[in-house]
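Have a look at this one before I ask anything.
Omission of a single protein chain aside, the complex is shown with its protein chains in their original locations.
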Amino acid sequence: MSLNTFGHLFRMTTWGESHGPALGCTVDGCPPGVALSEADLQPWLDLRKPGTSKFTTQRREADAVKILSGVFEGKTTGTSIQLMIENTDQRSKDYGDIAKAFRPGHADIAYHLKYGHRDYRGGGRSSARETAARVAAGGVARQVLAALVPDLKITGYMVQMGVKHIDRSRFDAGQIRENPFFCPDAVAAGEWADYLDELRLAHNSVGAVIEVVAEQVPAGLGAPLYGKLDSDLASAMMSINAVKAVEIGEGMASAALTGVENADEMRMGPDGVEFLSNHAGGILGGISTGQPVVCRFAVKPTSSILTPRQAVNAAGEEIDLITKGRHDPCVGIRAVPVGEAMMALVLLDHLLLDRAQTGGVRGRIG
Amino acid sequence: MSLNTFGHLFRMTTWGESHGPALGCTVDGCPPGVALSEADLQPWLDLRKPGTSKFTTQRREADAVKILSGVFEGKTTGTSIQLMIENTDQRSKDYGDIAKAFRPGHADIAYHLKYGHRDYRGGGRSSARETAARVAAGGVARQVLAALVPDLKITGYMVQMGVKHIDRSRFDAGQIRENPFFCPDAVAAGEWADYLDELRLAHNSVGAVIEVVAEQVPAGLGAPLYGKLDSDLASAMMSINAVKAVEIGEGMASAALTGVENADEMRMGPDGVEFLSNHAGGILGGISTGQPVVCRFAVKPTSSILTPRQAVNAAGEEIDLITKGRHDPCVGIRAVPVGEAMMALVLLDHLLLDRAQTGGVRGRIG
Amino acid sequence: MSLNTFGHLFRMTTWGESHGPALGCTVDGCPPGVALSEADLQPWLDLRKPGTSKFTTQRREADAVKILSGVFEGKTTGTSIQLMIENTDQRSKDYGDIAKAFRPGHADIAYHLKYGHRDYRGGGRSSARETAARVAAGGVARQVLAALVPDLKITGYMVQMGVKHIDRSRFDAGQIRENPFFCPDAVAAGEWADYLDELRLAHNSVGAVIEVVAEQVPAGLGAPLYGKLDSDLASAMMSINAVKAVEIGEGMASAALTGVENADEMRMGPDGVEFLSNHAGGILGGISTGQPVVCRFAVKPTSSILTPRQAVNAAGEEIDLITKGRHDPCVGIRAVPVGEAMMALVLLDHLLLDRAQTGGVRGRIG
Partner (left out) sequence: MSLNTFGHLFRMTTWGESHGPALGCTVDGCPPGVALSEADLQPWLDLRKPGTSKFTTQRREADAVKILSGVFEGKTTGTSIQLMIENTDQRSKDYGDIAKAFRPGHADIAYHLKYGHRDYRGGGRSSARETAARVAAGGVARQVLAALVPDLKITGYMVQMGVKHIDRSRFDAGQIRENPFFCPDAVAAGEWADYLDELRLAHNSVGAVIEVVAEQVPAGLGAPLYGKLDSDLASAMMSINAVKAVEIGEGMASAALTGVENADEMRMGPDGVEFLSNHAGGILGGISTGQPVVCRFAVKPTSSILTPRQAVNAAGEEIDLITKGRHDPCVGIRAVPVGEAMMALVLLDHLLLDRAQTGGVRGRIG
C-alpha cells in the first residue's frame, strides 16, 4: 500500500510531525472483541520513548498514547482505532539554523526537492518520532496475535553497534532489557557503553544492526508473489528511518553458500517435520514454514551530528553545517522496538490474509 | 499491493506456472501514446531466457512474448496490456519423483502447507519462470521511461558469485554482456567460469550478489512513509525467487560507519548540488536525490541439486532426495535482468505517483 | 481498487479489446482446492454470448473460455487464474466509418479526449465485450461460493424494457431462461418481443432495468464505511457498460417513504429473527442482514443505432452519423448474466474479507 498506510488487511495509517501538536495512527481491519486498553500499549511505547538513558536523545516525551475510537467497554469493535500521542517537549528554536540548510545524509534535501515546502522542525514528517505511531499500532497487533496465536513470540535485539558485534555464544535473551542497547550479550553491552560514550563525546554517531525473531509463527503465512512474507518484511523494515538493508535468514551471507550447505534438511520429529538448520530464516517461496522467522536490518549512523560537515542551503550557498538539537548518537537503539512492531504488524496482516484465502486450513504431512 | 499484483499506479499482475500452457502478465496504468511492439520487449526476455550457456538450465524456451491487448497501431492506448509467453519445452515427467517430496530449501513444503494442493511440475507457480513475465513488464516500463526520462539508465550486473567477488578497480560496464555472468570484471568472469563448472560437476550450486544501478533518476521519487522508494525496491527485489537480502547504498556496511564517515557531503557544481559521495545510494528519507540509485540483493544457491539431501515427503516419510530436472547451477545469473526489470517498474511507478501528487514540480535550490 | 482490477481480496483484472486477438482476466485471491474446469464456466458465458436470438448482436462468438493457470488436476491451487477467450468473428471493416467520428452517447469521444489514441474497432476497450471476462470470473466466484455457502443463490432478470414493466404478480423464476429477455413474466416477454422488434426495425434501441437478487446470503458481509456491501455493489453495477443508476432495496422509491413505512419490522421465527418486509434490500449500515440482497440497475439504450444523429469528428467537423456494424437493440438483455456475475464477485469478496476480520463468527441473538 502506498504513502502513509501500511498493510494489506490489518492496516495502519500514520500522521504527525516531530514538532506538531501530536502524532498518531489509525489502525484499520482489527478483529472485533479483542481486549484492548491504553495500558496494553503503553509498555511498548515506553521501550521506544526518548530520554531513558544518556545514549538516546534527551528530549523528554511521556509518549502517552490515547485511544480515541474503535474500542468500547475495553474491547475492540472492529471499526477503525485512532491512537494519538501528544508532543509535549518540542524545542523548535533549536532548528532555526537548519530551516534552510540540508544536513548531509538527512532527508532534508530530498523533502525540499520533492515537496518544495516542508516542516523543518526536528525533521518534521521525516523524523523518527513517527515510529512512536508504529509502536502503538504494533501494540494493537500484539494484542490480536496474543488472542489468535498465544504462543507466538517476537524478540528484537541489537547484534552489532558500529564495528562491534555480539558474541553469539554469549546470547542470553534475559539480558536484552537489562542494558540500554537491547543487547543480548552482557559483555558486549558493557563494551558498547564505553564505545558509544567515546563517539558521543567526539560529536559523532554510529550505525547498528538489529535482529528480530518471531517464534511459533504458523506455517502458511505469505501471499506469493508480491505479498510474500519476506518481501513485506523487507518493505516494512526498510521503511524505518535510517534503515539501509534487510536480511532474511542467512541474508547477504547466503550468496557465499553452496546448495549443499544452504539446504535446510528435514527429518520427522514428534510434532511433525523438523528442520536441521534455518538458513531460510523460516520463509520459503515467500511463505512461512513454521520455523522461527529471522529478520535483520542495518541502521545507518544518525546524520545530525555536532561535527561540521560540508553542506549547502536552499539559497544554493556552500556552508559548513553543525547540527545542534537533541539527537540519538545511535538511532539503531530505539529502532529495536520499532522492528518488533513492524514484525507484529506484518505477521498479523498475513495471518488475516491467510485466514481469508485458506480459512487457516493447512496441507497435511503424514 | 497484495498477492500477484505489483505496483501502486503502474501495475503488473502476473500469472502462470512453469509447466502450464503459458504464463504472462497484465500491465495496467500505462500512459497512452507510447510506441510499443513485441520487438521492443523481446531483447530483454532474451537476456533472461534459459539455455543460453552451459551455466544456465538446459530447458529450451524461445520466451517469445505476445502482446494481446492495450496496444493499437504500434502505440499504447492507456488500457490494460496483456503479455503472454507460451511454454514450449515442458518436460514434466522429470518431476514425477518430487510430486510428493519436499526439496530442502525449496518452496515445495511451504506451498504444500499453505495451499494443500499445488502444481509441483517444475516448481509450478513458485518457479523462477514467473520472472519472464516481470522482464516483459519491465520492458514496457523501460519504453515509457525512455519517453518520459530519456537519460535514465538502468544497469544490472553480478558482483559476487559464491565466495568470489569482483575487483571494483577493474569495473568495466562494457564487459557485462560479454560473458555469461553479466560480470563487469573480465578477470573475475574468467575465474567464475571455472569455479561454477567445478561446482556444477560436483552436483552443487552457489549463491550470488547482484547490483542494479539507475543513473539520471529524477530527484523527488518516493512516497513516504510506506511507499518509500527504498522500501518499494526492497519489496521488489525480495520478491524475486531465492533472494534473501536487499541493500541500498552502503547497505549492511552502513552499520559499521560513523556519522562523520557516512555523511554524503555537498558542494555546488555547475548543474546544482553535487554530492561528494553516495553512501545513501541515491535515496534519503525514502526519496530519490538525483544521485544514482544503487541497490544490491543476495540470491541463495539453487535448492534443486543432484547431491542427496535429507528430506521428507507428504506421507511423512524421511527420504534422501536428489533433484533431477534441468536447473541453473547459479540462479543468480538470470536474476540480473529480473533485477533490472524490477528497478524499471519501481522507478516508473514512482515517477507516475510523483507526477500525480506534485505535478513533477521540484523545490528550488539557489 | 482502481483501473482494470475489481475487488479487495478476490480480485479480477481484465484485459482485451473487442477486435483484438483475445480478451480475458486474471482472477486472484481464489481459495485453493476448489473444483474448477472450463466446463464449469462455459454455461455462464453461453448465457451472455452474442448471436443467440434476433434480439442481440449478430456477431458470432463461441466465447469459449480457456483456463491457462491456477488450476491443477481439476482444482484451484490458490495462485492466479488466467482465463482467456479468443475473439473469432471480428469484422473490423464495419468500423472504418467511425474511426474518427464520435457516436452520440458513446464512450468514443471520452476515450479520445482522455487517451488521444484509441482502438476504435467495435468500441475497443469500451466495448461490452469486456463483460465476457467478468462472466468468466463470476463463474469462478460461483464455484467458490458453492463450496463455502452451498445454499446461496443468485438470480438476475429484466424487470423493465423501455416503457414496459413486468407485472410482479406474474413473477415466475422458472420463466427467466424460457425467453430471450431473461424475463420472469411470460406475458411481458411476449409483449417485449413485439416491442423490441418494432424498435429494431425502426433503427432504434431501448433501455432496460435489471434486478439481481441473492438469497441465503450470510449476515455480516460488508466492510463499513468504504467497503460497504451496498457501495461495492453500486460500484460493481455502475461499472457495467451503459449502466446509469443503481438501487438497493427500495432504491429511489425510498425517498418517498416515511420512517414508519420504511421500517422493516422484526419478529422471532423458528430460525431466529424474521423481518416482516425488506425495504432495505438485505443491507443495513452497509452490512448484510441475512435477508435477500436486492439490487437493481438501469441500462441506457444502445448508442450505436442506424438512425442518423448529429455528431462531430476528430477533425472538428459536424456530421450526421449512422452507426453500422452489429449491435444489440437492447444491450440490457445481455447485462443480466453480467449483473449476476458482479453480484457473485462482490459477495465472495466480502465473504473472504469477513472471514479475515471476524473469522466468520456472528453475534448471538437469543
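Letters A, B and C mark the chains as written, and numbering starts fresh at 1 in each.
Just so we're on the same page, a contact is a pair of C-beta atoms (placed from the backbone, for glycine too) under 8 Å apart; a residue touches a chain by one contact, two chains touch by 3 or more.
Keep in mind it's a predicted model, so treat the numbers as computed, not measured.
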| item | value |
| --- | --- |
| Full-complex contact with the absent chain, from A:118, A:279, A:309 or A:334 | A:118 |
| Absent-chain contact - pick from C:50, C:70 or C:222 | C:222 |
| Given A:20, A:51, A:180 or A:272, the one touching the chain that is not displayed | A:20 |
| Contact footprint on subunit A, counting only the chain that is left out | 2-5, 9, 11, 13-17, 20-24, 26, 28-29, 32-33, 68-70, 72-73, 75-82, 114-119, 124-125 |
| Absent chain, residues of subunit B that touch it | 9, 29-32, 78-79, 224, 352-353, 355-359 |
| Those residues of subunit C which, in the complete complex, touch the missing chain | 1-6, 8, 14, 102, 104-117, 125-126, 130, 160-163, 199, 204-209, 219-228, 230-239, 241, 243-268, 272-273, 276, 279-281, 283-290, 298-305, 307, 309-312, 314-318, 332, 353-354, 358, 361-366 |
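Here, only the chains that are shown with their structure count from here on.
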| item | value |
| --- | --- |
| Reference subunit C; chain at largest CA-centroid distance | A |
| For subunit A paired with subunit B, centre-to-centre distance based on mean C-alpha positions, whole Å | 26 |
| Distance between the centres, which are taken as Cα means, of subunit C and subunit A, whole angstrom | 45 |
| Euclidean distance of C-alpha centroids - subunit B vs subunit C, Å | 39 |
| Junction residues of subunit B, two or more chains touched | 2-5, 14, 114-117, 125 |
